[in-house]
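Removed from the display is one protein chain of the complex; every other protein chain stays in position.
Chain lettering (A, B and C) follows the sequence in which the chains are written, and residue indices restart at 1 in each chain.
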Amino acid sequence: MSRLLREHGLAFQDALRRLGGQFVAAFLNLLVIGIALSLPLAMYVVLGNVSDFSRQAAAEPQLTLFLRPDADATVARNIESRLKGHAAIGRYQFVAKAVALEDLKKAAGLSGIVEELGRNPLPDAYVVTGRPDGAEALEALRSEAATWPGVDHAQLDTLWARQVEAVIRGGRTVVVILGSLLGVALVAITFNTIRLQILGRREEIEVSKLIGATNAFIRRPFLYLGTLQGLIGACIAWGLVMFAVGVLERELGVAASLIAQDGVLRRLDIRDTIALAVLAGGLGWFGAWLSVTLHLRRFEPV
Amino acid sequence: MSRLLREHGLAFQDALRRLGGQFVAAFLNLLVIGIALSLPLAMYVVLGNVSDFSRQAAAEPQLTLFLRPDADATVARNIESRLKGHAAIGRYQFVAKAVALEDLKKAAGLSGIVEELGRNPLPDAYVVTGRPDGAEALEALRSEAATWPGVDHAQLDTLWARQVEAVIRGGRTVVVILGSLLGVALVAITFNTIRLQILGRREEIEVSKLIGATNAFIRRPFLYLGTLQGLIGACIAWGLVMFAVGVLERELGVAASLIAQDGVLRRLDIRDTIALAVLAGGLGWFGAWLSVTLHLRRFEPV
Amino acid sequence: MITLSGVTKRHPGGQEAVRRLDLSVARGEFVLLTGHSGAGKSTVLKLMAGIERPTEGTVTVSGQDLGTIRSGALPYLRRNLGLVFQDHKLLLDRSVFDNVALPLRIAGFPGADIGKRVRAALDRVGLLDRERGDPVTLSGGEQQRVCIARAIVHRPAVVLADEPTANLDEAYALEIVGLFRRLHEVGVTLVVSTHSPTAFGDARVREVALRQGILVRSGEARA
Partner (left out) sequence: MITLSGVTKRHPGGQEAVRRLDLSVARGEFVLLTGHSGAGKSTVLKLMAGIERPTEGTVTVSGQDLGTIRSGALPYLRRNLGLVFQDHKLLLDRSVFDNVALPLRIAGFPGADIGKRVRAALDRVGLLDRERGDPVTLSGGEQQRVCIARAIVHRPAVVLADEPTANLDEAYALEIVGLFRRLHEVGVTLVVSTHSPTAFGDARVREVALRQGILVRSGEARA
């Protein structure tokens, strides 16, 4: 047991020495891995912010039920109870005609007009917000609600909702494509690095095998090296993304508060960070394993 | 002359052989370069599309001049002539009160109200669109126009315009950061590849120098290799981006026509393609040159 | 200890480096392999170390048939061998000390032991003062002696040495021969190839001569 520990310790030291020994090259390599990782990570963060935004804004389609001018409180209560039980609904809000008029007054250039109206021509209304991605359910609710007593007409802002959904779906597709591409890139970079390390240590591997080294002994430092590369790359990516979000937030200024209500963009939390480390370390290990397995065959049967 | 040509030909063949000889590794390497290049390229294309969109939509801030209800054609003509000479203006449009009423009727849930109005309470208006990025000039125009005879009040949608501008500026910052990072990554990848090639061919370089090879002779295949890698990487990036734009366009569906008026997203044209090839080839050459220059020193004074 | 029976080694190119060879080396024997350049001396040594596999016939070392041995067991068998390669196979990117320490590190010796044993081995080949040096800073003959030190540092039961004196002048060659004799005296089995057998001439050494892969002369076994 203690001997196995010692051998792992030595292999780990060997991997570290190898990283440190060729400092410039190792640094460049880690930079490339870090950049490769930072891109889907950045996309992930951006998408997180956008979907926060869209969830609170447009991705939730809205249905407005305009009540008949003659609708009284009983009718309103009746409609309200129907809405309460409905699965498609995220939340709803009653907008009294007086409130609607105030809103209209605030709208651009209409204050004069409203005053000229003399009386309030607007109806009471219910504004219903659907669940995210619940556009179809809301569509069904529209047809249903149009027949409810007291409802004048029901208006759905479907097209806009669908478009925003499509944009987000497109964004997800891009993240999936990008993530896969860069996952492949990470494995490829590790594979190549380890391959070239193996070629550069051809003689050492050959001689070691000739004088009694087991395959596990030869493999070990390379696997540590691959994993380490992935992990350090992940650290770099983490730093780059955190930095970029900071820069972006500052650049956006006021606009940032459009996206996030308090003007603070979403960052990577502890769970994201752990997932990133596990993924990057794992991919690095995998690239190294693939490389070692494929290339050590060449040294058979020696 | 013919001998120099022959030597260049041989060096080029050598570079090709080296790429082809280690097919899997070379392929992975090129894939990584391609992916690295495709990202700022994709951002470039996305920004191109977004700025098309923003140019035609929101990045051009709008100023609305509402005329007094009593304004007649003379007053309107007077205002129009003032607008014509103004530098801040991209274009302007006269919206007659009748047209504005029709628009209002079409707006959500207001048709009933408009009919109840009996008469048209809306004023005539001029809608002025500023030049792109000309928000400040338009702001100045607002203060000025508010004092013109016949103008009731002038309303500027500045905040929104500024926010969109900030978003676009943020996007440009991201592209610059990303482009620089990935330019560095490309140089780093080439540097490393060539470095490892040099290490893998240590003996060959050493022996060649010992039996009379000049530095230029030794350098040449590596420079070709770096340039070739950059160029092939550029081809891969080009293909990836064209493919991704296609996928995105299909995914976006209706929404694509929100961004591009005809529903066809902007792609890479011939000038973009040439610029990409020159840049990628150049960066590849530079990475190789750096690597060769730094690492061949080790072989001195042998 | 080592038995080759009916061994033929044919290379992909069609060359027969060794042809129907029967040879048996007893425990504690000192065998000298001689023959012209290309006679098959190195091939015989590689067959004994499991570096080459015979095209026909069987090779047995310490009772284990190298043709059927589990590939996981081969490393442990090799740790009982000490190999001197004709082309040295020193690692140029590490010090003389680390080169000689390699078999000990691979076998998992603890750090304290390693230093002592490496210095003892370097002392036996007269290179103790060069332990911190780089192999490239050594002359051809010095490199060869480092290679010999690496082969004996872990006190193997069997030493297989391929032309260990090729780069040495007569005085050094005699020293190495003396070293091999002392190993022989403490019971180590030795198989050594050479193209200058006179330096080894001794009653306790058995000479095996090859010509074009065929055994042409074999002294009597003397354990």
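Convention: a residue touches a chain if its C-beta (ideal position, glycine included) is under 8 Å from a C-beta of that chain, and two chains touch if they have at least 3 such contacts.
These numbers come from a predicted model, not from an experiment.
Asks: Who does the absent chain touch among those shown?
Replies: Taken over the complete structure, the missing chain's partners among displayed chains are B, C.
Asks: Which of B:E136, B:E206 or B:D269 touches the chain that is not shown?
Replies: Checking the options B:E136, B:E206 or B:D269, the one contacting the hidden chain is B:E206.
Asks: State which residues belonging to chain B touch the missing partner chain.
Replies: Per the touch rule, chain B residues meeting the hidden chain are 3, 6-7, 10, 203-204, 206-214, 217, 301-302.
Asks: Touching the missing chain, which residues of chain C?
Replies: Residues of chain C in touch with the missing chain: 11, 13, 15, 35-38, 41-42, 86-88, 133, 137, 139-143, 162-163, 166-172, 195-196.
Criterion: only the chains that are shown with their structure count from here on.
Asks: How many steps does it take, at the fewest, to get from chain B to chain C if each step moves to a chain that touches the one before?
Replies: Minimal hop count between chain B and chain C: 2.
Asks: If you average the Cα atoms per chain, which one ends up farthest from chain A?
Replies: In terms of C-alpha centroids, the chain at the greatest distance from chain A is C.
Asks: Nearest whole angstrom, what separates the Cα centre of chain B from the Cα centre of chain C?
Replies: Chain centres of chain B and chain C, defined by C-alpha means, are spaced 67 Å apart.
Asks: Using the average of all C-alpha atoms in each chain as its centre, how far is it in Å between chain A and chain B?
Replies: Here the centre of chain B sits 23 Å away from the centre of chain A.
Asks: Hey, how far is the Cα centre of chain A from the one of chain C, in Å?
Replies: Spacing between the chain centres: roughly 62 Å.
Asks: Hey, what residues on chain A touch two or more of the other chains?
Replies: Residue numbers touching two or more other chains: none in chain A.
Asks: Multi-chain contacts in chain C: which residues touch at least two other chains?
Replies: none
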